[in-house]
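Read through the structure below, which is laid out as structure tokens, and then see the notes.
One chain of protein is taken out of this complex; the other chains stay put.
Labels run A, B and C following the written order; every chain starts at residue 1.
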Amino acid sequence: MAKTSFAAGRYSALALLRGALGGHRHWGRAWRAAEPGGPYDVIIIGGGGHGLATAYYLAQVHGVRRVAVLEKGYIGGGNTGRNTTIVRSNYRQPQLQRMLDHSLRLWHGLSDELNYNVMFSPRGALFLGHSDADMVKLAERGDALIAMNIDAELMTPDAVAKLVPLLDMRRDARWPIEGGLIQRRGGTARHDAVAWGFARAADNLGVDIIENCEVTGFLRDGDRVTGVTTTRGDISGGRTAICVAGNSGHVAGLAGLKLPIESHTLQAWVTEPVKPMIDTVVMSQSLHCYFSQSDKGGIVGGGDPDMFPSYAQRGAPIRLEESIAQCIALAPALSRLRMVRSWAGVTDMSFDGAPIIGEMPLAGLYLNGGWCYGGFKATPGSGWLYAHLLATGENHPIAAPFGLDRFASGRTVDEAGAGPMPQHR
Amino acid sequence: MLLIPCPHCGPRNQEEFAYERSVDSLVRLDDAPGVAMAALYARANLRGEDHEIWVHVQGCGQWLRLTRDRVTHAFRDVEAL
Amino acid sequence: MAATGRSGSGIAAQTIGFVFDGRRMQAQTGDTLAAALVANGVGLVARSFKYHRPRGILATGVEEPSALVTVGEGAHAEPNVRASDVFVYDGLVARSQNAWPSLRWDVGAINSLAAPLIPAGFYYKTFFGSPARWMLYESVIRRAAGLGLPPTVADPDAYAHRSAFCDVLVVGAGPAGLQAAAEAAEAGRRVILIEQDAVPGGSLARETVTIDGQPGMAWAQATAARVRAAGGRVLTRTTATGYWDDNFVTAVERRTEPGQPGADIAQVLWKLRCGEVILATGTIERPLVFVDNDLPGVMLAGAVRTLALRHGVAAGQRVVIATSHDDAYRTAFALAGIGAQIVAILDSRTAPQGAIIDAARNRFAVHTDARPLRALRKGMQVSGVEALVAGTRQRFACDCLAMSGGASPVLHLHRQAGGALDYHADRGAFLPGAGRQANRTAGAAAGVHDLSAILPQAVIADPLGAATAPQPGPVWRGEAPGKAFVDFQNDVTTSDLSLAQREGYVSVEHVKRYTTLGMGTDQGKTGAMVALAQIADGRGVALPEAGLTTFRPPYTPVTMGAFAGPMHGDHAGPIRRLPLAAAHDALGALWVPAGLWFRPRVYPHAGESIGTASLREARMVRASAGVVDVSSLAKFEIAGPDALRVVAAVCATPVEKLAVGRGRYTLMLREDGIVMDDGTLWRLADDRWLLTSSSGGAARMGRHLSYVTDILLDHPRAAVVDLGEHWAGLALAGPRSAAILADLTGAAVPAHMGLADAMIAGVAVRILAASYSGERAFEVHVPAHHAAPVFASLIDAVRAAGGGAFGLDAMDHLRVEKGHVVIGAEADGRTTPADLGLGGMLRKAGGFVGWQGLTRPAMADQTGRRQLVGLTAIAGGAINEGAMLVVREGDEPLGHVTTAAPRVAGEGSIALGLLVDGRARYGETLFAWSPTRRSYVRVSVGPPLFYDDEGARYRD
Partner (left out) sequence: MTEMVVTPAAGLVALDLWHDTDHATAAAELGIALPGPGQALAPTLAPTQGMAQGMVLRVAPRRWWLDGAGFPATVPATTGVVTAVGGAWNRVRLSGAGWRDLLMQSGLIDAENPAFGPGSVAVTPLCHVRCAVHVRATAQCDVFVPRSYTEHCLSLWRGLGWHEVAPESGELREAAHLS
């Protein structure tokens, strides 16, 4: 790929050295503070990772550059900036495997592509098994992945213990560790950098990123959506794309639509930073907890959602207690660390646990949402697929299983097999 | 940590309750399939006040209808079902 | 640091020993580690996060950003402890961290030299290439990052949880909090007063005031005693860390100090449900911004005063005070009072006025329109300050620079509770606005500093006059070259803030995330407002327009173990035990977890593997008889004149015509038409039914039945009673079972799918003739408290017949041969009854939960759906459970093996599987491919039934 040039300068070690000599005064804005203009070919509602990625791929892959990204606050301020940064594609259902591995492949080249180090670090995503039954489930998942050409490796308890020495490997532990399944290509990335990197690259291709611009309604021509009304005036466009996971219900509601989505709270926490103690993303087949260590040194973790609808971006301490108790049961040394911060995001819980990407019942209006608690890992793939839909009017084959019509037709995905009630998954 | 007013037990911690669904998504046994699936899969998901069905599952088992603001978490009304 | 020893503190204290970085030192009881270190002349305490700059004590409270140490040894070591937030105990061992090979000679300090190369966000701009290459750089960064060393062994401390309810919770036992708590308690209200310090008093610890004739701290003690006397609860060393919905406050009580062994319970997590919350949380002092404002010896003026008045420690002998308001003047008097020399007071205001200014002018060199530009260093310690005094640069030599750039009301909990903030430009501070919950703020946190306003009834005598509201320090505009810090822990400087702005990271959240401002263990308690002022100045907007980041729990870091509390060890998740657990142990059962339950998996003979033993047990059942414990199965009785309506709504199979005394297999669906659970339905009487369903789905099924009854059917005259734990269940299976049971009960056994009441071992039991194994079989239900003798009789009887107990694995082998599905394996939450070959069982007329979902085209049409099939290994080899079903290795899977088992009747490997268009593939050959287990087994596809096709064996 030819190196993109950036109006405000390419990033490189050399550029950094030049900055060091000049007090770093030569760095310009990473993205312009664009004013609303238009009409646009595509209006993207939502300046999170997915929306910005969509804008970037629209411009980069499809040459659609008259694109506006409308963000009600600051970009990357929703779930992009409040997740636990895990990236993996080791799902069980083939539809999700195809989509998330497509995304994972993009992750592997993303820093170079964007000329922005998103710190994607394939340090491995490990699921632990706590019983023979768990191990069978993990093997099944691994078999399914390998059969789809996605990497997976079943691990013995010894191999797990070597990889994550702090795990409690005692046979009489409450949840003994019988082994694991690792995806070595999975890992973590720096969440904010993903939003900023896509924003900078999209802006560089001419995309207008308009912050502090909240959509308040839709412009209509009969049953066709022709743009949006915002707190900064009306903006018209050819295709209007909702990309506001967490608030999909609210924004779709502005168009009078109801979705198979409910907004729920998901909390996460981080401990004080310490020197390296865990190198791998640790999850569990049968428990509801996960943790990894950030580059800064904090252990980042989380567990179950709060299991009732809320837009409050705050949760209940009981959920923290549960996920932390489980994490400590797996890695007892975590007990003495101190949590320095907890936070909450509003997740778009879809009614089969899979995202929704497709055209809405109103012409010209599209939706990318319903990512439940797993959207971050999909960021580049989601943007790439949504860009395809917005540029061509047709879902890419990888995204085809995720249309809104699947609920009426009965072709739901349901990775967890948990049924339509989001609080049960 | 919500304090949910159970009509039978009085105010109790949210840990004792389970959310079931919003009132508008009730599927009646005799609903036509189209109506049933529309109710099941289309939620208003209001960013504001909505009506919800909860159950005091770890307490007396009472079902309740809560009128609740999903942003402030304030309860405006509770009714035994 | 020149300061040593104590002078005239007048505190009765004992001398105790502690160790810092291998040096034995002495402290006095009541000292914080910070105080003790200063008293021992230790200036250099820590290295900063990024540049490894030398750092000392900045503060005396929980806000300390710099002086982080590891306290304790071995398993008790606790990293990142704020020296100001640990009270010295005899034998305390502390060591510095993030420095190698030593605190003084730290290799990491090279980062300081490289600082121009590594400004805020530098890592976003470099380290390109493959992820593998990034991970090389990253591993270096990871090792350099982090603060203290991580624990590596299990935590020896124990933690408890404790709930409490009160009418009034008061957070903070300073004067305002004490007063509010005493008033409320004496008015008969239930009061809890919590204080993060070890003693009540709050700001009184740094004042020389007397209240009602008592020294401030003595008044505080007396007032806390009043609260207790009136029935209130006073918790010291307890920090309110989270303010959640509906006035729920979590607080952490430290019963032992960091690193201190002993004590039963180290910390208690309090869960407080409060009628009203009064936040008397005081203020946190802000630093001034100037170059090298982070040098050891540069301290907050209030901290210097606390050291002097509370601990009798002079932070320096020659002290310069730099301030923007009156409060730091008090520090001058306090220091002078213990014999330190005040070199100068630098006041950034042009014309400060007031009694305390006048008093200071009489004793000290007070310079107005004066502010520091640069701290001067000697070694790793401040040696003076270069200041701008009325436009000219002047130098003042000192060994301690006490600074104050104003104070920020502590509004974290108010904000967590959803309260609003009001900006007061004159104070450069936010004060609490309207609360959203039942809470209010009192005292300095609410902007009230004058004690006589806080304690209107008390007689206040303050030699320095009434306290006034602090004003903010001047904004730093780069008047001198060098690093001026706004976040001491994360090494964020004013130039980092400018760089972020320049690059378009304008929103305060972007600035924070880009520079890591306020993201340290102190969460920006000292520097956040200073940084905001800088950001606002850079943007040319008023401070509130620059925005504010969100306050999130916890207020101060909370030990993870405290969150888990008693959910530890075996209690991390409750364990459910069967009523007959002891009897199974006596039989040598090997246990297997099944959800929260533990169930007998197999009863191996000596030297037998699990596989061998389970196959032996299964063959025993086929040959004679066996008993398996099915007590954990869900069981519900549905009784009443309208019970049929409930049963008909929940069960998708015909129910109405089921005769009394008979049962049948049934399915329960979700609303989307997918199988939720399966079980057996029995008609105990005309208006009384028993429904059994899977163990793992018991809670879900209980709730579903309740939902159907109360919500969908609107309270029919029927009761659903969960009897899952009431009835122990023992399944007796095998060709000899009928004879054994007849013998035990002395009565005729019920026909297949019939039921009967009987007596076994003198206990009334219910016998349900249902078969899961394919053999003639019976479930014996007995009230759990009477299960032991019944089980003993059954075991004796089957043993006499050549049988014995069998476990879950054998049961699984048996049911695979019969093609019975299991919830979670074949019914995996994505299968319809038709997928499982059970579509014909459904009631055609609908009317049950889920019927509408099944009418959807992709569910009604079986084309392309995964269907249940039987699989037989053709050329030897064992089929792996979970293996993919493929035409050849490397193909995309057509399905997978849901359960595999050895043939019980015969040899070889069989399995059940879900296969796309499976029923159309009967007779085809596929491979069960498990790449993770390196197995590739040729299988033939057929119906899911391998044994007794006619069902002759289980009938009467």
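Definition applied: contacts are C-beta pairs under 8 Å (C-beta built on N, C-alpha and C of every residue); 3 or more make two chains touch, one makes a residue touch a chain.
In this text the structure is predicted, and so the values were computed from the model without any measurement.
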Completion exercise
Neighbours of the unshown chain, displayed set only, are B, C
Fill in the blank from the handout: Missing-chain contact, candidates C:Gly17, C:Gly339 or C:Pro574, resolves to C:Pro574
Fill in the blank from the handout: Missing-chain contact, candidates C:Ala784, C:Met884, C:Ala900 or C:Leu914, resolves to C:Ala784
Practice task
Sort through C:Asp212, C:Glu725, C:Asp743 or C:Asp948 and give me the one touching the missing partner chain.
Solution key: C:Glu725
Practice task
Quick one: say which of C:Gly379, C:Pro641 or C:Gly890 touches the chain that got left out.
Solution key: C:Pro641
Completion exercise
Across the whole complex, the chain not displayed is touched by chain B residues 7-10, 12-13, 15-16, 58-62, 80
Exercise for the section: Name every residue on chain C in touch with the hidden partner chain. Expected result: 160-165, 271, 273, 566-567, 570-571, 574-582, 585, 597, 632, 637, 639-641, 687-688, 715, 717, 719, 721-728, 783-788
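Going forward, only the chains that are shown with their structure count from here on.
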Completion exercise
When A-B and B-C are ranked by contacting C-beta pairs, first place goes to A-B
Practice task
For chain A and chain C, let me know how many angstrom lie between their CA-based centres, rounded off.
Solution key: 22
Problem - Centre-of-Cα separation between chain C and chain B, whole angstrom - result: 26
Exercise for the section: Would you please write down the residue numbers of chain C that are in contact with two or more other chains? Expected result: 244-245, 248, 271, 671-672, 853, 856
Handout entry: Junction residues of chain A, two or more chains touched
Key = 316-317, 408, 420
Problem - chain A-facing residues of chain C, complex - result: 49, 77-80, 116-117, 119, 122-132, 134-135, 138, 141-143, 145-155, 157, 242, 244-245, 248, 250, 271, 495, 499, 502-507, 509-510, 513-514, 516, 519-521, 523, 550, 552-554, 557-561, 563-565, 567-573, 575, 592-593, 670-674, 676, 700, 828-830, 853, 856-860, 880-884, 886, 890-893, 896-897, 929-933
Practice task
In the complex, go through chain A and note every residue touching chain B.
Solution key: 247-250, 253, 258-263, 307-312, 316-318, 351, 407-408, 420-421, 423
Handout entry: chain C residues within the chain B interface of the complex
Key = 244-248, 271, 273, 418, 436, 649, 671-672, 703, 706-707, 710-712, 847-849, 851-853, 855-856
